[in-house]
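What you see is the complex with one protein chain gone and the rest in place.
Note that the chains take the letters A and B in the order they are written out, and that residue 1 is the start of every chain.
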Amino acid sequence: MNYSVIVEVTLRPGIADPEGATIERALPALGFSGVRGVRAGKLFRFDIEADDAGAALASAQSLSQRLLSNPVIEDAAVRLEN
Amino acid sequence: MSSTPEPLHRALGLTDSELDDIRRVLGREPNPLELALYGVMWSEHCSYKSSRIHLKRLPSKGAHVLVGPGEGAGVIDAGDGIGVAIRIESHNHPSAIEPYQGAATGVGGILRDVFSMGARPLAVMDPLFFGTLDDARNRWLVEGVVAGISGYGNSVGVPTIGGELTFDQCYGANPLVNVLAVGALPTSRLALAVASGLGNYAVLLGSSTGRDGIGGVSVLASAGFSGEDGAASLDDAKRPSVQVGDPYEEKRLIEACLELLDLGLVVGIQDLGGAGLICATSETAAKGGVGMDVDVTAVALREVGMQPYEIMTSESQERMLAIITPENLGAVTAVCDKWEIRANVVGHVVEPTTMSDGTTVGMLRVRNGFDGEILAEVPASSLADEAPLYDRPRERPSDLDAVHADDPTEDEPVGDANADLLDLLVDPAWVYRQYDSQLFLNTVVGPGRDAALLRLAGPGLPASQRGFAVSTDSNPRWCALDPRQGTALTLAEGVANLACVGARAKAVVNCLNFGNPEHPEVMWQLSESVDGLAMACEALAVPVIGGNVSLYNESGGRDIDPTPVLGLLGVVDSLVSPPPGWNWREGDTVVLVGHRRAAGAHPFPLAGSRWATMRGRRGGRLAMFEASLLVSTFDFITDEVASICAGVTSDVTAVHDVSGGGLAGALAEMAAVTGLGVNVSRLEGHGELFSAFPGRFVVATAHAEAFVARASAAGVPVTILGNVGGTHVRLGALIDVAVHRIGARRSGALEEALELS
Partner (left out) sequence: MTRVGVIVFPGSNCEYDALCAMEQLGAHAELIFHSATSLGDVDAVILPGGFAHGDYLRPGALARFSPVMSAVSDFAAAGGPVLGICNGFQVLTEAGLLPGALQKNRGLTFLCQSTTLIVSSTRSVLTRAAQVGQELVVPINHFSGAYTCDDATYDSLVVHDQIVLRYRDNPNGSRDDIAGVANETGNVVGLMPHPERAMATLLGSADGRVLLEGFVGLGATTR
């Protein structure tokens, strides 16, 4: 079976995010008030061949840990698309 | 909307008379693919059809010139078996639409020009021109362009060692992004873009081919931004034409190509720039006087459904065309595999075709498989060299006399000189801090000074103690007032900048950024500018070894100020010690070297100065270019600094060229970087403070008597101005500002204007 995977990589809580902070600071000047907690991250999308959804998820999680994210500073959230 | 479709040739940018020319060349009707090939190759950008007739007047000869205009880059013999290659180009229109990628791919393109000569790229410079920073879109353009140069240049591994930063209302919708690259090679590795040897292969190296920049050169570079709000309205429509750069691919491509050349595996090599594969194949075939069969099915594609005209004209970046013998294919493939570079044989060098009159013509054939159907067949030289040549109408602008009469030298009041001085000073460090300016351990004088100075060394070069210096110079305000004198004075300014780091000018390349060539005033400006450059090059003995012309720089029907950008290359014969720079010391005597007063109507002309422009005065008469007043001064300064570079002890502690900010600007800059004030008593009013004309230098010396004696012996006039010391810059009766205020304003000005601080 072919599964479509989405991986979101974000900085771990507590790790400074200068990109997110800069975006947040720019927003009021553009007229968007009340926006808080901006965090920048990365999104990966790929297809994976696996026997079942569980196996696809496990494989995607493993490669996300190993390559797509740096566990020292980043978390990876993996999910399957329909 | 009209229901009559536009004829194909016009949609491709060809005029009716150009279509007739094509019919005459072919002796038949061209098919649509052939029309498309002529459309891009005969575009202004590729063919220089409006400017070539004028460029011929530029002097390009010199005993040390190894390669002059017309190749990927000009090359001079710098001595010690080392050739130095230099090239300048514009990437104006792509950058107006997508500043990051426009600027990034400009860097990539110029580097390919340089390493296609066999030279390792060693330095990049970026002269940039934007509208004023009170406009948010201009601020966005500045940040994007600088980030693009930084992102690509740093990653590809070539230091960016300087440039220029100019803000003027005329560039509002049409910024100029010029880029200059310098490389060096063992002269034995010099490579040319020529196809020869029947049966040889044309190998496409590097990136796969997509639809990037299809029609980009003809659509973008050869048409102005019309419409009310200029570029803004065109953004969305033209964005698909903008190419995307990959510096990592380019880095591997550089290494692979230089390795191929070192191993002697290529016969000829050329980069793929504007007009892509059709340009590279037709130009190499035309130079070799051979034919070439190109198989469109052999080109690696990154998109499905690409048509032959798209494959032939795509501007996908990071690609090169190498001509190799068939027996070397295995070795070439091995080198490319090592660097993870794609290599596909896409062309065969074939015999020229014998015509009915007995002459032979190298035909460029586009085929569907090497043995397959011929999709297009045209004489290679007709694409590459035989575009129509236009002598477009020229006319001196009718309002020029009125502009000259409105002279700030005569009636602009002095105002608050302290405030004016502070407003004049901008430190571009925010820009150049984002560039790696030091890679290869060559940078002796980096960005932000009169000229950059580097050791002449790099991977694979013979050992040498020489250095090379580079400066880019322009003064569009001068050139708007008088393109002939303005361009000549700009060259003098460049030579003066090189002198400050002890380098003798050896060659110049030019990037002629002008408005719409269909406006007779613009063609007059171009022609005058070329004549001024030719005159100054003869007088200062500097050959032109390459250039680029960018036309149609306009928005909303308004042409930009004529902006010839000159890239000067100089050589220092012995570089073991850094030049003095601006580092004057407490107690030094400050001397003005050179003729104190300008040649021309006014001794201290303010026309075209930054001071006058800042006050909204854009008229007046310039100083005249008078070589006899310049040459001995330039030689004297060059010799003084060169001897310091060679390690000789000197009483000279600082040298700075007096340029756009005038004498006041030069002195204030030296005070700002050293934190040391200066006292100058006798000055002839605000004219002398802010007037800008080349041929004058501020020199600081620890032993004034000895220095003045040397200058006198060299027949160079000097004026003792005053002394270094104290906490203030005090110039005559008009200026008294604390050094720390100058330093703070100067270093913060740009970030403040960009609203980053």
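Note that a contact is a pair of C-beta atoms (placed from the backbone, for glycine too) under 8 Å apart; a residue touches a chain by one contact, two chains touch by 3 or more.
Given the structure is predicted, the values throughout are model-derived calculations rather than measurements.
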Touching the absent chain when the full complex is considered, from B:Gly369, B:Pro459, B:Gly587 or B:Gly675: B:Pro459
Touching the absent chain when the full complex is considered, from B:Phe130, B:Tyr435 or B:Tyr552: B:Tyr435
Touching the absent chain when the full complex is considered, from B:Arg112, B:Arg252 or B:Arg696: B:Arg252
Interface residues of chain A (partner: the chain not displayed): 14-16, 18-19, 22, 67-68, 70, 72-73
Hidden partner chain, residues of chain B it touches: 147, 150-151, 154-157, 246-249, 251-252, 338-340, 432-444, 455, 458-459, 575-578
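The definition used in the following text is that only the chains that are shown with their structure count from here on.
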Chain centre separation in whole Å, for chain B relative to chain A (CA means): 42
